[in-house]
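Heads up, this is only part of the complex; the chains shown haven't been moved.
All chains are identified by letter, namely A and B, in their written order; residue positions are counted from 1 within each chain.
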């Protein structure tokens, strides 16, 4: 069972805080707005511009990304917690 | 008696929670915003872009979709509960 997000939406699997520390990124406790790390599972075809053409997505399946913590919609697929976000909620790709 | 939704609207028949669990998707109880699963019954001709041309719809009758729980307008047709949603309220297609 797979999810095909619509428009500029992406499906992301969040990565727990412990993994983040191991990877060298520590999210500060007093941050104004705490970002969260995750892995992109699938991406939509992109929003359409005003003439109806698709705007290419800047992220792809497999990318590790940072996104604002309380964005998106949470679902569980086969026991795994996933998030459906819009690409505009993604702050940066971690390389 | 059939409903022809206007613009980018779609008519969706919601699928009950029990069915969803059986299908492998469990909606978490503590989710920030709980999505709901449904089957698309009919789709509009699409919104018009700024030059008046139709923008193609990304979903079609028969698609199983996830949408935000409190979106759309509820009606009953021949005893069946249906929802009229905008395509932008649909998060993902379940395949």
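The definition used in the following text is that a residue touches a chain if its C-beta (ideal position, glycine included) is under 8 Å from a C-beta of that chain, and two chains touch if they have at least 3 such contacts.
What you are looking at is a predicted structure, and each value in this text was computed from that prediction instead of being measured.
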Whole-assembly copy number, given 2 chains displayed: 7
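Keep in mind that, in the parts below, only the chains that are shown with their structure count from here on.
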Using the average of all C-alpha atoms in each chain as its centre, how far is it in Å between chain A and chain B? 23
Per the contact definition, I'd like the list of chain B residues that touch chain A in the complex. 23-28, 31-33, 35, 49-51, 53, 55-56, 58-59, 66, 68, 87-88, 90-95
Mind listing the chain A positions that touch chain B in their complex? 1-7, 9, 11, 45, 48, 50-52, 70, 73-79, 81, 84
